[in-house]
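One structure, pasted below without further comment.
Note that one protein chain is taken out, while the other chains of the complex remain in position.
Presenting chain A:
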Amino acid sequence: MLLALILALGGTMFLQKAFTPKLGLDLAGGTTVTLSPVTQNNASPPEEILDRAVNIIRDRVNGTGISDAEVAKSGDNIIISIPGVGQNEAIKLVATTAELRFRQVLAVAATQAPQNLATNAPTPSGSPSGSASPSAGTSTSPTAQPSKQPSTKPSTQQSITTPSASPTGKALSSALTAPTPAASTPAQDGNGKQQTGQDGKNQEQGGKKGQEAKASPTAKATPSGQPSTPPAQEPNAGIDTTGIDPAVLQQFNKLDCSNPANRGQGVQDDPKKQYAACETDGSYKYVLDVAKVVGTDIDTASAGVRQGTTEWVVQLDFKSKGAGEWGKLTTAAYNSPEPRNMVAVVLDGVVITAPVIQGPIPGGRAEITGGFDQVSATNLADQLKYGALPLKFNRSSVDTVSSTLGQDQLQGGLIAGIIGLGLVVLYCLLYYRGLGIVAVLSLVVATILTYTAVVVLGHNAGFRLSLPHIIGLVVSIGITADSFIVYFERIRDEMKEGRRTLRAAVEVAWVRARRTILIADAVMFIAAIVLYFLAVGGVAGFAFAMGLTTLIDIVVVFLFTKPFIALLAKLKFFAKGHPLSGLDAERMSDTASTGRTTTPQEA
């Protein structure tokens, strides 16, 4: 069974051609940043908010093009591991607070990304203009839908007022509507009051908008119709530049959203200034107005299925102050020509969605609809919730380890391990002689198991060997050896009592030693678990190593040491108590008689 375990781990190693453990940054060189959330009274931030922050930071780090970086949660902290050195930019980026803002769209353009053409192809056919035609239809989905948008079937109810969205392809999936969508939907639930007043009007407006949209499509089509030309060539074609800060316009023109590194993830956009931004997936770029409403104005957000339908929507509630601003913003947007009838939701510097406003939304309640599925609706709701309570972080530690220092630490740890192991082996052999060989072999088996486990965990579970792990492993040598010592001493006790042969003693002693070993290992394991879950930084790694070796210890003692000793007990060398066996008469001394008496001690 033990053999099977070793073979399984070893086999995995061979199959994956992975023979060395993955090293942590303190050994391989790199930067580790620990971010601690700053909250009132040091309370723990809600789990979901923290998770969201982890996602945002991961997006940022990935956005900078660093490969192999890891972002992970550790208790309330977020730990970012960036291999290699000289990533100061990335380090600066990770600690800023991600904030959410609502900004009216002033201009929009599709990204011409040659490499994206195949998939993200709203353009070549020039179809966007066509899609702007619907006046009331249900089939407004742009013909050339970007295939990555999950919701190619346009939600019927929004389509009536979203022609403007279709040219850009992006808003197709989300229209920010008045409490209920403007028209034609079966969804007359909830919020009836607001909606009844607006229904008819919206119908009308919808029609009007369609026309507006028709008027502008030429403009829209221009940028999108020339996929191969760089955006700078005809920068402002079709863009109504009135009211746009020239500097921002220039930024907008230069902005190339096709490259993830340029998308501005993590940029701290000043809410008081206009801002040029990219859509999260890089498919569109926008000029956005100053932020009239910000994330902290949000009270709550939630995803749910609209009553009576299977359609996923995102509900958004504003706090009282935000509600007023929100009403003003939506009114302004609603009364503007497309594309300025959209309000972009900007999170952490990038546009996560830019729905069309289908009517002024007073009362602080809004609903975003349009082709969501459960995942995308929940995702958006989470993002909005995060925006309501953005987490500030402290960079509580930044640890950059150069590759040479890492190497030194690794070497030091390994040398210490070898010396430690050597000393233990030496001691076992001197003290236990023949039995010492059992101890040494057991240690060898434990070492092999540990090594393969570390390698396999490294390649399959992202386990990275770091300095605390190595120390934990070295320290655990003692614990592993102790199990043998407990067992050996028990055997000798049994032998001393003189009533048993070695073979019988091995079995009786085992029963007693087993209990002691299990209880003692349980204590170590409890310690490891407590440390692991309550620890910060390297402590968790140390605890993990301790827990791992405790388990391996049990495996080795049960499956190797015990059977091996039972086997040896059949050999004459041990059974007859050869002087070198560690079970010799001298060792057992004059204890053959029952009722052991001892010489009184001079204390």
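Convention: a residue touches a chain if its C-beta (ideal position, glycine included) is under 8 Å from a C-beta of that chain, and two chains touch if they have at least 3 such contacts; residues count from 1.
As a working rule, contacts and distances are computed from a predicted model.
Given the options "Protein-export membrane protein SecF", "Cytochrome c1", "Lysine 2,3-aminomutase" or "ABC transporter ATP-binding protein", say which is the protein name UniProt records for the missing chain.
The record names the chain that does not appear here as "Protein-export membrane protein SecF".
With the full complex in mind, choose from A:Ala481, A:Val506 or A:Ala569 the residue touching the hidden chain.
Considering all chains, including the one not shown, the answer is A:Ala481.
Among A:Glu70, A:Asp373 or A:Asp493, which residue is in contact with the omitted chain in the full complex?
Among A:Glu70, A:Asp373 or A:Asp493, only A:Asp493 touches the chain that is not shown.
In the full complex, which of A:Val398, A:Val444 or A:Val555 touches the chain missing from this view?
A:Val398
Tell me which of A:Ile66, A:Val290, A:Leu429 or A:Ala520 is the one touching the absent chain.
A:Ala520
If the missing chain were put back, which residues of chain A would it touch?
Residues of chain A in contact with the hidden chain: 26, 34, 36, 75, 77, 85-86, 88, 92, 394-405, 408-409, 412-413, 415-417, 419-421, 423-424, 427-428, 431, 467-468, 471, 474-475, 477-479, 481-482, 485-486, 489, 492-493, 496, 512, 515-516, 519-520, 522-524, 526-528, 530-531, 534-539, 542, 546, 586-589, 595, 597-601, 603.
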